[in-house]
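Only one protein chain is missing from this complex, and each of the others stays in its spot.
First chain written, first letter: the chains are A and B, and each begins at residue 1.
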């Protein structure tokens, strides 16, 4: 069983590694965003102000670089996959496959993430180090906490993506709602501007939404903006969100499957 | 006969980058790409007269589409000259394409989401067809291609055969004098094929349209073309009337004889027995050496014949022969 998933993952990795041209432009695009964002922060600090919200320029530079690298690695194509499968009417035949469909999609996306780690994240780290110095973590312990936090982040992002993909089952004609979700995540995850700078009211609301636990939590741990205890608590919150989202997805998926199989797509 | 298309020494080179397999191979070809020049079309010359229907055939990758694309001005030849209606499509693309209709069987030029009429109206404006002439042509096309059945349906809902009829009409709206058809019957059912062949014959007869057609369906060729140009590996390997080509490449005919009772002396000096099955005997003979009538009369003198039939070699045998003999390059 596991072998089947590993096969999917491996195939996706091999396919992705073959597209060289796309990799060049993707790295280039992310590099531009990275440079521009760091220069923006440098201007904002303007040499004068030492720390804002207890963050130094160096902290924010590291935060920004890592955020862009993570975004190039977090491959969540599941929303588009589901959307197109439904549009092409292929989903019904896929339901009759012997292994769970969502797990296949997950295996596929993990393959995408792993290949991105090799051909997108690594070059980006090298370039970033050349331009701005190596973005070291604040401590080794924080780095150790950062890794599981990233995995949990990916879990949350993937589940959100799959849930949005499910929307297509019910309101196909509305187009790809994944784009809408992405633009919300970009803001509320703190991937561009950390939420610590946002107005108090927004921060309060955001604590009860899953978004900030996708980028801000692991990145905050990495730059040492939170203590070890708070970091562990944050990991726990991430895990809770995964459980909630997983249950939602399981329930939604079951109903959708029933509906699809009855209507025949 | 007035030449509509004249092609002289046409060559089209391609540069191909060799790719090696495996990770090491792809790294190697990234750093040191190995380039080779391949002649997709390798010195082709022919001339097509007004009103001919020419089948342009060959195996996949023989250079058919490349030639058609050069004739229609899409591609520039590496060397050689092309004249379509006396004009070079490379020098004056716009004047040439006004006289051409082109249909790609696998690609439609109709707008997917709109009714046929919308695409036609666009073409009317592009080709600056005056309204009276347009109405007249359209009336004829509607009648011959039976467009009225689906004139108001969005193209995406049409069957493949209907869509192809629509595409043919679109290509004929501006009354071109030359029609290029690239696999016009691909994927169609027998009815649709029949309709399309009829249409081609009809416009050729009534309007004197010259038709150049590439196809893998040899029934198309047999029913439509009076001339065949066979290409392989970028070169013309045969060019002439269909009958001549068949006789040249597959000169043998078969006489199948069924006897009333077994006989001993079956041989005939001008024919070879290639198969015998009970009372049935297959004689193979060459048209040049002996006619069917002579052979039958010779045999019936010494054999008690119950029944007989003559089998003509078909075009498929001939073409297979061409591909076979020219593929060892």
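To be clear about the criterion, contacts are C-beta pairs under 8 Å (C-beta built on N, C-alpha and C of every residue); 3 or more make two chains touch, one makes a residue touch a chain.
We adopt the following convention: contacts and distances are computed from a predicted model.
> Can you work out the missing subunit's protein name as recorded in UniProt? Choose among "Glycolate oxidase subunit GlcD", "Multidrug ABC transporter permease", "YciI family protein" or "Methane monooxygenase/ammonia monooxygenase subunit C".
So, among "Glycolate oxidase subunit GlcD", "Multidrug ABC transporter permease", "YciI family protein" or "Methane monooxygenase/ammonia monooxygenase subunit C", the name matching the hidden chain's UniProt entry is "Multidrug ABC transporter permease".
> Consider the whole complex, including the chain that is not shown, and state which of A:14, A:99 or A:180 touches that chain.
Considering the complete complex, A:180 is the one touching the chain left out.
> Among A:4, A:17 or A:40, single out the residue that touches the unshown chain.
Within the whole complex, the residue contacting the unshown chain is A:40.
> For chain A, which residues reach the chain that was dropped from this view?
The missing chain touches chain A at positions 19, 21-22, 25-26, 28-29, 32-33, 35-36, 39-40, 42-46, 48-49, 52-53, 173-177, 179-180, 182-184, 186-187, 192-193, 197-199.
> Touching the missing chain, which residues of chain B?
Residues of chain B in contact with the hidden chain: 14, 60-61, 64-65, 69, 72-76, 93-95, 97-98, 100, 102, 104, 107, 109, 111-114, 118-119, 121-122, 125-128, 154.
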